[in-house]
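With one protein chain withheld, the remaining protein chains of the complex are depicted in position.
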Amino acid sequence: MSDRLTHLDERGRAHMVDIGEKAVTHRVCVARCEVRMAAETLAKITEGQVTKGDVLATARIAGIQAAKRAAEWIPLAHPLPIDAVRVDLTPAPAGSSGGGAALQVEATVETHWRTGVEMEALVAATAAGLTVYDMCKAVDRGMTLESVRLVEKRGGKSGTWRRPGEPA
Amino acid sequence: MSDRLTHLDERGRAHMVDIGEKAVTHRVCVARCEVRMAAETLAKITEGQVTKGDVLATARIAGIQAAKRAAEWIPLAHPLPIDAVRVDLTPAPAGSSGGGAALQVEATVETHWRTGVEMEALVAATAAGLTVYDMCKAVDRGMTLESVRLVEKRGGKSGTWRRPGEPA
Amino acid sequence: MSDRLTHLDERGRAHMVDIGEKAVTHRVCVARCEVRMAAETLAKITEGQVTKGDVLATARIAGIQAAKRAAEWIPLAHPLPIDAVRVDLTPAPAGSSGGGAALQVEATVETHWRTGVEMEALVAATAAGLTVYDMCKAVDRGMTLESVRLVEKRGGKSGTWRRPGEPA
Amino acid sequence: MSDRLTHLDERGRAHMVDIGEKAVTHRVCVARCEVRMAAETLAKITEGQVTKGDVLATARIAGIQAAKRAAEWIPLAHPLPIDAVRVDLTPAPAGSSGGGAALQVEATVETHWRTGVEMEALVAATAAGLTVYDMCKAVDRGMTLESVRLVEKRGGKSGTWRRPGEPA
Amino acid sequence: MSDRLTHLDERGRAHMVDIGEKAVTHRVCVARCEVRMAAETLAKITEGQVTKGDVLATARIAGIQAAKRAAEWIPLAHPLPIDAVRVDLTPAPAGSSGGGAALQVEATVETHWRTGVEMEALVAATAAGLTVYDMCKAVDRGMTLESVRLVEKRGGKSGTWRRPGEPA
Partner (left out) sequence: MSDRLTHLDERGRAHMVDIGEKAVTHRVCVARCEVRMAAETLAKITEGQVTKGDVLATARIAGIQAAKRAAEWIPLAHPLPIDAVRVDLTPAPAGSSGGGAALQVEATVETHWRTGVEMEALVAATAAGLTVYDMCKAVDRGMTLESVRLVEKRGGKSGTWRRPGEPA
């Protein structure tokens, strides 16, 4: 890991890092977060096929579309061509977000490009999680997004990284 | 609070809720999250005037711009005219995010419109937090966003709500 | 109806029509189109709950999001605040689009504003229909969108209009 | 042609298809539609040089710009770099759209990329056609877009396809 | 005029100014710039009806569309509903931009809202001017945009302002 903030120049001014000399390689990033909610809210989302389809389907689409436009939300992110995006929403393992009911969001983004897709994966997971909030806020205003985090990064000069302690 | 998911119709299909009959009133929402990081990373961000200026300034701008376009991130959110946005980033109170160093992001959004600005405030806080991640990820890949949450909602038919236990 | 092209000035140059003096009233527009396809394709979309959920849910979201951004796709359209959007996709009545299987898309958009939402409704119906094409093109490249049309317009100075011969 | 919906995974959930292993080749797609209108409307558009310039020029620009942003309209479309876009609007051959006057819109999009540009061409043709509607709706509200269709696809593993019965 | 930078708070941090208490009034802004170019370039643009139509029509559309999205280009600008936009491009009066040939761009934007449309008018004039540059750069790389400026502001608390020395 570097020990300086690469997005700032030598005088502390923000710029977009030059990736022109980096190699085009296959890169994959996975990000996760949990949407913590009342048990009743989780039941409303997951009970019944049709309803489940639309809350989760809307969140998946929100995540996929946000990944494609990550460079608009994150000022210094590079626009880049995305090969694939997958957003999965599943009931979180019991106790995974400090107790209580939760949905786990996992976003996987792949590219062949000169820089990684950390921000694309994080933006996708976040947009999907906030979309669940939006659709359920009338019944559960206190919902939170917990632990938005990168869990895996493959490809590029630094090779493979996995967050310690994170289940596959 | 309602007990059904208002963004789904009677057959479970997503739609944009009709706000045509709601009153135009002054509405304010405040959202927060913490960006948990290594103590060394926090020091890099907050030490030195110039550097601090640009990391935090970039995150503030990211949050403000995201608030204006929340309806593009969140599929069923209404586009609405925003009166004001303020995004503050401050070192988090010790222990506030489960221990360790953290920046607290607080986003406040105001409007005169027919619906609340929960999503605008949440999107602003998230985009600001992820921008800090982006600018610091080369030195601290393990940073996380903790507890993205609505902390206050004023205006509209349901009146004022404050998250229990949240400091002002 | 007018007898000149209001989007051109007296010298034939495009401009955005001035709506400053028009009244803010409740306005509703409904647009429709049919996505004509092989009977096997329609069966793939509508058979099975889960699959149906995601093809149609994705198209609904595409339509809703496109309605919100109609002023970006249509150069002279006014940006305007939308109260409600509903996009429905249903198997088309037999023979409705010149024979063969078809999905009917219906988009309804409402606002309280100074100008109508014809373009929002038409853009929503089109984006939803093209999204069905995108998701099914690997099995049925010959699918077409038929008869993208305004079917109803309510509110504003010209009052209510319904397309002759169109079922409710 | 495939016999399953590639944009859905094995459990029917939408995702963005992985194109990472596909070859970068030269790909071209052509799409068409007809804008059916009253004969008087067509005369207004095509009579007089200046006026004609601006209605058709505006529609061309709308189509070109929409092609560049097709991945924003169509949720599961890949963002991709476009080499060229051409949008032509010409009076349709007599009888080509079921009788009556019509403009034919033809959009051609080219890329060197890992996936085809069907959606870019269809979105371009549609946006151009709807822009004609927008600019003429004050004189002819009943205008329709007919038969939005892919007419040609070249490049990629499946090679060249032309819609049967379509004139060059 | 104020004597402090209203877009910075008391500690120098950028925020979006609160316009919630300002009155909704009719507001108009006009901005201008000149595109200075070789005389041969100006002749290419203005000679011949058809060509003229498309260079100038494209620039007009670029200006109108940019006005609608000014809040995306200018970080602290408020999104606002626009009533009307007009972009005119005319050969500049001899000597108006320091000698040589030039096109003058004039953009007029109107709204009924709580804040002025200075930025919308300036962004429209600039986008139109840069579009002329883009379309002519292959023949005249040295073209410049001169004196991008607000020339008139009407409405709001500060009333009418006209730039001294500017012709109507």
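Labels for the chains are A, B, C, D and E, by order of writing; each one numbers its residues from 1.
In the analysis below, a residue touches a chain if its C-beta (ideal position, glycine included) is under 8 Å from a C-beta of that chain, and two chains touch if they have at least 3 such contacts.
Computed from a predicted structure; not experimentally measured.
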Q | Where the missing chain makes contact, among the chains that are shown | A | A, B, D, E
Q: Give the residue, chosen from D:A23, D:A39 or D:A84, that touches the chain omitted from the document.
A: D:A84
Q | Touch criterion as defined above, residue of D:I61, D:A92 or D:A125 at the omitted chain | A | D:I61
Q) Of the residues in chain E, which ones touch the absent chain? A) 1-8, 11-14, 33, 44-45, 48, 50-55, 57-58, 61-62, 65-66, 69, 72-77, 118-119, 122-123, 126-127, 129-131, 133-142, 144-150, 153, 161, 163
Q. Where does chain B touch the missing chain, residue by residue?
A. 49-50, 52-54, 57-58, 60-62, 65
Q.
Applying the definition given at the start, please give the residues of chain D touching the unseen chain.
A. 26, 56-57, 60-61, 64-65, 68-69, 81-88, 110-112
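In the analysis below, only the chains that are shown with their structure count from here on.
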Q. What pair in D-E, B-C or A-C shares over half of its contact pairs, by residue number, with B-E?
A. B-C
Q. For chain A and chain E, what's the span in angstrom between their mean Cα positions?
A. 39
Q.
Centroid of chain A to centroid of chain D, CA atoms only: how many Å?
A. 33
Q | Averaged-CA centre spacing for the pair chain B and chain A, given as whole angstrom | A | 16
Q) chain D: which residues touch two or more other chains? A) 13-14, 50, 53-54, 57-58, 61-62, 65, 72, 75-76
Q: Report the topology of the inter-chain touch graph, choosing from line, ring, star, complete and other.
A: other
Q. Every pair of chains that touch: which are they?
A. A-B, A-C, A-D, B-C, B-E, C-D, C-E, D-E
